[in-house]
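One chain of protein is taken out of this complex; the other chains stay put.
Which chain is which? They are A and B, in the order written, and residues in each are numbered from 1.
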Amino acid sequence: MAETIQLEVTRYSPEHDAAPTFQRFEVPYRKDWVVLDALNYIKDKLDGSLSYRWSCRMGICGSCGMMVNGEPKLTCATFLSFYAPDAVRVEPLRYFPVVRDLVVEMTDFMVKLQKVKPWIIRKEEKSIADGEYLQTPQQLDVYKQFSMCINCMLCYAACPVYGLDPLFTGPAAIALAQRYNIDSRDQGAKERMDILSQHEGIWACTFVGECTEVCPKHVDPAGAIQQYKLTAAKEWFKSLLMPWGAK
Amino acid sequence: MSDRFETHQHDVLIVGGGGAGLRAAIAVCEANPKLSVAVISKVYPMRSHTVSAEGGAAGVIKPGDSLDEHAYDTISGGDWLCDQDAVEAFVKEAPEELLRLEHWGCPWSREPDGHIAVRAFGGMKKMRTWFAADKTGFHMLHTLFQTSLKYDTVIRYDEWFVTKLLVDDGRVQGAVAIELMSGKIQAITANAIILCTGGCGRVFPFTTNANIKNGDGMALAYRAGAPLKDMEFVQYHPTGLPFTGILITEAARSEGGYMLNKDGYRYLQDYNLGKPQPKPVLRSMELGPRDRLSQAFVMEMEKGRTIKGPYGDVVHLDLRHLGEKLISTKLPFVRELCLKYQNIDPIKELIPVRPVVHYMMGGVHTDINGATPLPGLYAAGEVACVSINGANRLGSNSLPELLVFGARVGRAAAEFASKHTTPSAAILAQAMDESRRLRKQLLEKTGGGERIATIRDEMQKAIENGAGIYRTGTSLVETVTKLRELQQRYRNTVLDDRGLTFNTELIAAMELGFMLDAAEAIVQCALHRTESRGAHQRTDFPKRDDEKFLAHSLVYRNADGSSRVEYLPVKITRWPPGERVYGEPSQTKDAQAGR
Partner (left out) sequence: MTPHEAKGATQYTTYHPRWYRTRVSTYWWLGKWYYLKFVLRELSSIFVAYFVVITLLQIHSLSRGPEAYARFEERMRNPLMIALDAITFLFVLFHTITWFNLAPRAMVVRLGGKRVSEILIAGSNYVAWLVISASVAWFILR
């Protein structure tokens, strides 16, 4: 057989194991194979009981995030050739509870996402017959970057604050809230402020900045949080100076 | 294991959280806020395959364009197999739905003055394709998902897998599903069920479709007694990366890329597609119609002039002569995809490509409101066949289809659900049976020895051979026999995984079962349609035959598991069948849809 490469994969069966262990597999090595292809090879040919999530294999569905040699990665966009000939270690995303093998529990994020109200909030809705809300390319550009989030959770796995305090709203959810706050069509910033300016909201973030480093879609969640801190601080000052002002 | 059994009850149950499913969920809420709506999806909704659509969504909005023109493009592109009443409703409602999405926050690309921008698209004679950069499907899906979060009445069952529809008294009343997290098998009852499970590209070996597109909904409906329609119409895209199925857009060819065979020869000149010119010429050579390009590939392969790669035969797409500057300014996304997911740099290397399965025109037979002939069962999106796509879908018609028919089906199901109540007791007995079946046949099965992957590979090979780009009576019959053998062997599959928690192998086994049924439907329809039309090309019947086949195929499952095909006339309102002429000056043939 042609060249091969070793994979060290986390195994955890809640029904049988007290804690996760590693299992070694030898898989063919190919230049155009990503880590996910190697996992699929294992599942198809060697051990069908290996569990992990994936779907699109083109870096857009956000399912296949795992720790590869200790770094949060989309396994469908991480080539084996980057690590070969050394062994590759694949683990479930850090800081999340492990359900099974490489599958983590992510309801927590889904709840947080809903809490920050990631939808357009308006005082008055325009009717469809009246056409679109006008938005210039510049106005689009203001929030575009934050709208690119694929909810892959890599940023949470990179965030020690989230690791230490699971209540922290976290990078992606805050970035998505900010995406709507600064969308020219939205009028819901005040409503979102109540949730975001809580202690577990933006203020828990101590600006490690690693979330932005690992984000495969260049969303820059760290930037979103810092921007929002600035806005929140300004609002706070305003309310201090003008307590009678509209809230 | 005990027979503990839980049931959940809702008014409307939507299977699938892609574009169609989410639009339907919101439509139900808006039609009747009192109804309880459940969305069940085997992956978190924002992972659904709608996310990967890149190109755009068609809807008439600019002056100088008209609904009739959009309708005509769609109908001629579909080789007159579209139901014209459905197409008329579709083109009328598409712009409204796209606008609604704008109001919900979709980041559509804009003109400098703030209005929606549109682009040209294959087969559309006017510019009418809305886009959100090169991530249209992604933005549409996330907008829909995030908007759906504001409706409290939508209950989500994320990562639950539907295994069976429950039918009693001639009416669909619920479904059995597995919760992946716990492995629990439960029944969810509802007065109306909407299938929005997407297509079945994974039946084929080379496809742009994601791992989750296994024809689940098609098989669920088929097994429950509803007919599938026009399943023989499978759309290919001529330039996909082998193995990953990632799509290389036509832009790579319109910028001047060459298609080369193993001798480095621009083989398209041998297939009546014009002669090589220094500059790319519209509708000739590499810019010929997409189906012709796919067909030329097959003929090259038969002549042994394709390249043998690790994943089968390929030809080469050569961009190297375009130079680094042009590639990184005009085709950055093509380069990024090649680099990031295939480890190939098109500036320096040849890109291996081949035709890949892209879209299913066929699906569960529905009327213009998404209702199937089986009371209580509805369908919308790629899983359904209304039909607006006819024999060949036009690029950028599918995304607006999700919205238009998602909304329609939501309203129709809401109305039906308000009129019917409480599931019968027989349903629960059926659900218990299903639960027992799953455990016996899969989880606790002993003996056997077939691997899922082996059967899957053989199925994919068989269907590609029999019902690929070109079909003949003999090859189809062979495939029928092979599929029958695989159905038998499927009963002997054995799982490595006997666990309950997140058992993805169990899911894969059931998906394989669904795919085998979808494959059967495709092959049966293809065998019985003895003509060539749109995406269905029979070498033994190369002509279109409007006498006999201006009709939809409907394939039913008989009680003994065999199938029968019937025909239903196409609805013609204003556009009588015309001739589809190749090449200039008519543009109909290259209406072969795109992305």
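Please note the rule applied: contacts are C-beta pairs under 8 Å (C-beta built on N, C-alpha and C of every residue); 3 or more make two chains touch, one makes a residue touch a chain.
A quick note: this is a predicted structure, and the numbers were derived from the prediction, not measured.
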Query - Displayed partners of the chain not shown (whole complex) - result: A, B
Query raised in the report: In the full complex, which of A:4, A:138, A:198 or A:239 touches the chain missing from this view?
Result: A:138
Report summary line: Among listed residues A:32, A:186 or A:220, the absent chain is touched only by A:220
Report summary line: Note that subunit A touches the chain not displayed via residues 12, 14-16, 18-20, 70, 94-95, 97-100, 105, 107, 111, 136, 138, 141-142, 160, 163-164, 206-210, 212-213, 220, 222-223, 226-227, 229-230
Report summary line: Interface residues of subunit B toward the undisplayed chain are 1-2, 4, 155-158, 160, 179, 181-184, 500-502
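Everything below uses one rule, namely that only the chains that are shown with their structure count from here on.
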Query raised in the report: Quick one: in the complex, what on subunit A touches subunit B?
Result: 13-16, 30-32, 34, 43-45, 47-49, 51-63, 76-77, 79, 81, 99-101, 103, 105-106, 110, 113-114, 117-120, 125-126, 128, 131-137, 139-140, 143-144, 147-151, 176, 180, 183, 185-186
Query - Contacting residues of subunit B [partner subunit A, same complex] - result: 43-44, 46-49, 51-52, 96, 99-100, 102-105, 107-116, 135, 138-139, 142, 146-147, 149-150, 158, 181, 210-212, 243-246, 310, 337, 340-344, 451-453, 495-505, 508
